[in-house]
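Omission of a single protein chain aside, the complex is shown with its protein chains in their original locations.
Naming follows writing order (A and B), and every chain is counted from residue 1.
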């Protein structure tokens, strides 16, 4: 598959700090991947994705070494409009990113910016409202919605610009479980049906681990791990040490492995883990 | 244990007529550690705000330490009974020095200078705020510390009950556990009754002793944490999912693993004894 994002030896330091937020980071991301980004707070997750979106260096002050290439082009040579066509970005706090007075305007705003005509905007609003389940809310003020609906508006407004990549920075941290589920479902659909590349930063690993093709662990400004979930969770102890909270089913599977009761591949699915445990129990019962 | 809060057939309606709480009955005893859970819009925050008189019930009553919250001019008495820590520290820090911030509430209730000084030192120490920070401006502290300052500013009133609204939002797991360990210490060592509002079931399972599940303005379940989480079907009505370890345990129930397992460690212990039996 085509490499669409290439980061080469990137070091970035915000002006008001004494450590670089990212240090000598190199990374390649291929098209149509779901990439999960995790790590402790202040480890550099948001900085990393801000570099991929071009918010850094365009909208922040600091020292920048190395380069980020998007679809083969150096990110420093792209302006806000061009970047918006390649990469969409969704923030943690949906309310903080609203710029308009109704859901419909909110969806139209980005498309107006990238120079689409009114007819095309109308079509795309229908399309994106359908995907994100917002048809009945178009006329409402974005502030009158529930948390999950607000975040869906935020995603839809970015999706409407039809970027090739969508970055979501802790999009569910302010949502309740239903809200969280709805966001993850939409992201899964965007990857499967629209063949987009999704990069999602999250604290809670359970849902993320289950959807991601690859997981990135950022620690102290560096990429500590970059692998498929099965390999990513091979060393659960180290993740626990870093203060992460791997899903209980993975911890359990790891314990089974350590005890020599299971030697198959790591799975992120709870159902599979339950089946594995049940068959172990059944086997033991049969022996007795 | 004495009752610190008594709620009787309490209803609450917003000014536009929306009824957010529809008949709540419960008592909270001194020294409990309670998690208030449920979907957004279920009425958790509204309920919590009625407990310290920020909102007055439209029907029924709430009594804190025997004081009816509907009475007039009881704020100063109520805040000594129930402290409320808001979700966003930025909404509750309005002094230009951490020291003044912590002294603010004791000053409001009219304590003496000496007493205030003593309370500030105590609250800062309990909340783990170093001496150096006391003279700093709260605005320039990192978020975790701002949250501690907001808790300290409530602690300075030595309230019997402390309500913390979503203490772990936006924190990573390590920070969440740290803040919860701190609340646990307040509960176990200093005897405060703690009520947290949260969506994180792992945190609830690990720390809370009693769980109250709200659904559409009513109490759906109220009981011991283990007892509540062993009813996944009822919880599903409030869109609450049990912790993953509990779910696995429940699927393995027929092999002798109990349905009320709360943590990975507990699951592993029970699993080991089940297969070696």
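Here is the rule we use: contacts are C-beta pairs under 8 Å (C-beta built on N, C-alpha and C of every residue); 3 or more make two chains touch, one makes a residue touch a chain.
We adopt the following convention: contacts and distances are computed from a predicted model.
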Per UniProt, and picking from "Cobalt ABC transporter permease", "Cytochrome c biogenesis protein ResB", "Monovalent cation/H+ antiporter subunit A" or "Heme chaperone HemW", the hidden chain is "Cobalt ABC transporter permease"
Check the options A:5, A:83, A:156 or A:211 and report the residue that touches the missing chain. A:83
Which of B:41, B:144 or B:232 touches the chain that is not shown? B:41
Sole touch to the unshown chain from B:54, B:136 or B:234: residue B:54
Quickly run down the residues of chain A that touch the omitted chain. 53, 55, 58-59, 79-81, 83-85, 88-89, 91, 93, 96-102, 104-105, 108-118, 121-122, 141, 143-144, 146, 157-158, 161
Could you please point out the chain B residues that touch the chain left off the display? 16-18, 41, 49, 52, 54, 73, 75-76, 79-80, 83-84, 86, 88, 90-96, 104-105, 108-109, 139, 153-154, 157, 216
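FYI, only the chains that are shown with their structure count from here on.
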Can you check the complex and tell me which residues of chain A touch chain B? 40-41, 92, 146-148, 170, 173-179, 203-204, 206, 243-245, 247-249, 251-252, 255, 259, 261, 270, 273-274, 277-278, 280-282, 284-285
Of all residues in chain B, which touch chain A in the complex? 39-41, 169-175, 199-200, 202, 239-241, 243-245, 247-248, 251-252, 255, 263-264, 267-268, 271-272, 274-275
